[in-house]
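The complex appears here without one of its protein chains, the remainder shown in place.
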Amino acid sequence: MTRLRNGFAAALLLLAIWQGLIWVLSPPKFILPSPALVAETMWKSRALIGEHALITIYEVGLGLFFGTLFGIVTAIQLATSPAARTLLRPILAFSQAIPVFALAPILTLWLGYGMLSKVVMAVLIIYFPVTSAFFDGLMRTPAGYLDLARTMGATNRRILWHIRIPAAVPSLGSGLKLAAVYAPIGAVIGEWVGASKGLGYLMLLANGRAKTDLMFAAVLVLGALSMALYIAVDAGVTRYLKRRES
Amino acid sequence: MTRLRNGFAAALLLLAIWQGLIWVLSPPKFILPSPALVAETMWKSRALIGEHALITIYEVGLGLFFGTLFGIVTAIQLATSPAARTLLRPILAFSQAIPVFALAPILTLWLGYGMLSKVVMAVLIIYFPVTSAFFDGLMRTPAGYLDLARTMGATNRRILWHIRIPAAVPSLGSGLKLAAVYAPIGAVIGEWVGASKGLGYLMLLANGRAKTDLMFAAVLVLGALSMALYIAVDAGVTRYLKRRES
Amino acid sequence: ADKMTVLLDWFINPDHGPLIVAEELGYFAEQNLEVEIVAPADPADPPKLAAAGKAELAIGYQPQLHLQIHEGLPLKRVGTLVATPLNCLLVLNDSPIKSPGDLKGKKVGFSVAGVEEALLGAIMAPHGLTIDDIELVNVNWSLSPSLMSGQVDAVIGAFRNFELNQMEIEGVDGRCFYLEEEGLPSYDELIYVANPDLMDKDMIARFLAATEKATQYIINHPRKSWLIFRDTSPELNDELNAKAWVDTLPRFALRPAAVDAGRYARFETFLKDAGLVPSVNPVDMIVMDVTE
Amino acid sequence: MTTGVGITVTGQATGLFPALSLPLRAGAWTCLLGPSGVGKTTLLRLIADLPAHVDFSGDITAEDDQPLPGRIAYMAQSALLLPWASVLDNVTLGAKLRGNRADRDRALNLLSRVGLADHAHKKPAALSGGQRQRVALVRTLMEDRPVVLLDEPFSALDAKTRAEMQELAMELLQGRTVLLVTHDPSEAARVGHAIHVLSETGLESVAPPNAPAPRAVDDPETLTATGALYSKLRGAA
Partner (left out) sequence: MTTGVGITVTGQATGLFPALSLPLRAGAWTCLLGPSGVGKTTLLRLIADLPAHVDFSGDITAEDDQPLPGRIAYMAQSALLLPWASVLDNVTLGAKLRGNRADRDRALNLLSRVGLADHAHKKPAALSGGQRQRVALVRTLMEDRPVVLLDEPFSALDAKTRAEMQELAMELLQGRTVLLVTHDPSEAARVGHAIHVLSETGLESVAPPNAPAPRAVDDPETLTATGALYSKLRGAA
């Protein structure tokens, strides 16, 4: 509840800054339209925006799910196998360092212009932060717990399951929060590179037609979406972490 | 040393996978050129690539420095002021979700076509992971330390400085590792927003011309750069954390 | 010297020959100009930035200009770079699409959002098809790769002097449907646009004079001018540019400042009839002759 | 020299302890014993104005009617050393947190008096349990506060070190108001000027020996008091 209110307050503040920029700098409306104009466009084009937003939401949801899943699995792999660690970590960094934009055109050539390429983009973009954060957590298990587990005759797998993973949950939480913010970008980049639907597509289309107001309406909806996702994930993670130790 | 060796092994593995893909799928060279072709292009165009790479390295360095700085400052602001927290965090999430290309004309309008706009992009892109990771760390200070500091009559500022920040250093380390990987992407995206120099420019140029071999050469150089940066940051952080508690 | 910034529509390519040659041969300097040439990532941006006064000139596309003016951008065409359409509907040579009428149910890729639907709709209309009969896919900059890899059946927005050569180099033959042969009014593909409220007419006139001189040089010395273009930057020296150079030469506007008012009036009417703009703007809202 | 202030705690904590009144005489050592889990730590946290998990209704007031916060040093039940700071830095933490110059000489002197002179530059991870507790003790002694709350400060120490630490603490905290939570009846009998046993039914006082503290452990009077405490404690839980 408070979080929702905070989100709302933040939105108001953003609006105020935006309006302030308009007043102070009075940029041309084809570069930065006024909030009022964008609001009007948003309302008028609500059906259009809604239709495209649904597609993006769907892609983001799938991307978030699979990206988190793969990230968790990879982090666990890395944490359990020194061999995997040796080879995979630099590759991970490398793969991440190759800008998705650069790979996106090629990916779309392989995967087509359907939903798959966008989901893959979202997965790719959140994969690294999730993996990296969770892995860091898994490698920072307090030594005392590990000693204890060792004397108890635990297998590595069970130590992982009962001690290292629960101890790394706060770090995974940090990773998930990053993922909540990045997944929408991933999907939009995917749409940008090649699509016939989605908010990213709508943005490009509007931009190409010099309909800056419509573009900003789409940008705002995307931003609101990400913000909502972030607030939800943050609230969920915080509450879970608080609850589980009391 | 071992890290360097690992990086090298990883690079070899990547090459093997790539060559394997070529053998198995034999994709047309405008989709995936062979390592040999890319190596040849890389060698032939070494002067060209080198010149552009230098620009990118410079942007990355500046971006990393300022992004980390701003991220640290913001995280501290957020951690110390509940008001800032209420408002700024959702805005942060929101700001990340706005695709840069929507902002590109605005940025260019304000910052011009020079290096500044690229550095700003690199800063923008690493700002969020650094802030987010460090902030999470700052909010997770063990309660016992805070109680202790309170009875000692500490001001909030000094608690921050002597307790919360050192306790959050491992989280900041996680953030820095992400930043090392993202800063090059930021610079490249910045170059895409409008540039006439840099690896990102070269990539787009090559891509626009279906010179996939040159694009891959540039991508590889960028990847190697990021990997080196990541390995360096990872080694630094790990060693620092180990040392400071023994 | 007077400093001015020119925003290109895309990376430097043979379409920009007159600018490069003018720069290299010192024609801008002759006109007391110091020209900075900047390439953007998104071709939609330069007109906006020119309208915002961030550059004296931007290179744009005529069809887009009509829309941009209707969206309220303070822009006018002040010169012409390429005086014929370059855009074409591109398919693979062995494609079953033998006429625009065969597009029904196909995927068509495009890159620059804007008037593609209008253009496509116009060339399909004689065959009894509408835009709803096809699936439009934004393929961004992968026009020829998306076609060659079979992800789309056709692309609109390909440049006849460029994508065809590119596909030939990759060993895949393409086939173009020329829009102006399929019932579309002819138009200027690449134009210079500027903000009429901010511009310095004299400076633009001098700029156009320099490019006019460069264009004449290119026509007179096609081989030498290619060498000049190629040697300005190592990344320009490749097979594709060499081929495209030859195909682009005949299309440069020989009189960059000259206005063909009828061409713009016809196109504006065509857009109104296609329902893409709400009204018909008078020609003097769209173009101006800076030498007057 | 800092001198102690008397404090009176009156009140009850719902579900933990019934209405009670605990007087802390100015300049004296008051010992608090009682079964594990009865609420001793909670009581200390209440006095130190730290968040506690109970509903406490009552008053914690100083004789001089000045506010207490800022006049209390609190040594918690666990050592709570900062793992990234050296022993010396941990010990001078209070000064740093208040922005004062850290008195390193005094710190080094105290560290050598608790037998940790050689460990001043080590990190806490390299210390044994009892060494960590002594560092926490030194950190508390470095705080120059009129009221000192000690929660089982000697529990991890061997008998000899424990006796030495008791003497050191009594010497250095001379004149302060000290509340010591301990499980060791002989410790209470040795150092207490007042001794209380907390149980679920309330607070009971036990007469301390008459001799000035610290007393000899094997002094008959001390032994008697120890014995009395034992039997009281046996009945308490």
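By written order: A, B, C and D. Residues from 1 in each chain.
Operating definition for what follows: contacts are C-beta pairs under 8 Å (C-beta built on N, C-alpha and C of every residue); 3 or more make two chains touch, one makes a residue touch a chain.
Being a predicted model, the structure only gives us computed values, none of them experimental.
Participant: Would you mind spotting which of D:Gly37, D:Pro69 or D:Gly202 touches the chain that isn't drawn?
Facilitator: Missing-chain contact among the listed residues: D:Gly37.
Participant: Which residue from D:Ser78, D:Gln174 or D:Ser205 sits in contact with the chain not drawn here?
Facilitator: In the full complex, the listed residue that touches the missing chain is D:Ser78.
Participant: Of the residues D:Thr3, D:Ser21, D:Ser112 or D:Ser128, I need the one that contacts the missing chain.
Facilitator: Final answer for the missing-chain contact: D:Ser128.
Participant: What residue numbers in chain D mark contact with the hidden partner chain?
Facilitator: Against the left-out chain, chain D lists 33-37, 40-41, 53, 77-78, 115, 126-131, 133-134, 152, 155-162, 183-185, 230, 233-234, 236-237.
Participant: On chain A, what residues meet the omitted chain?
Facilitator: 144-145, 147-155, 158-159, 162-163, 166-167, 169, 244-246
In this text, only the chains that are shown with their structure count from here on.
Participant: In whole angstrom, how far does the Cα centroid of chain B sit from the Cα centroid of chain C?
Facilitator: Spacing between the chain centres: roughly 36 Å.
Participant: Return the distance between the CA-based centres of chain B and chain D, expressed in whole Å.
Facilitator: One centre to the other, that is 50 Å.
Participant: Suppose each chain is reduced to the average of its Cα coordinates; what separation in Å results between chain C and chain D?
Facilitator: 84
Participant: Send over the residues of chain C in touch with two or more other chains.
Facilitator: If we look for residues of chain C contacting two or more partner chains, we find 42, 48-49, 52, 141-142, 145, 149.
Participant: Name the residues of chain D that each touch 2 or more other chains.
Facilitator: Residues of chain D never touch two or more of the other chains.
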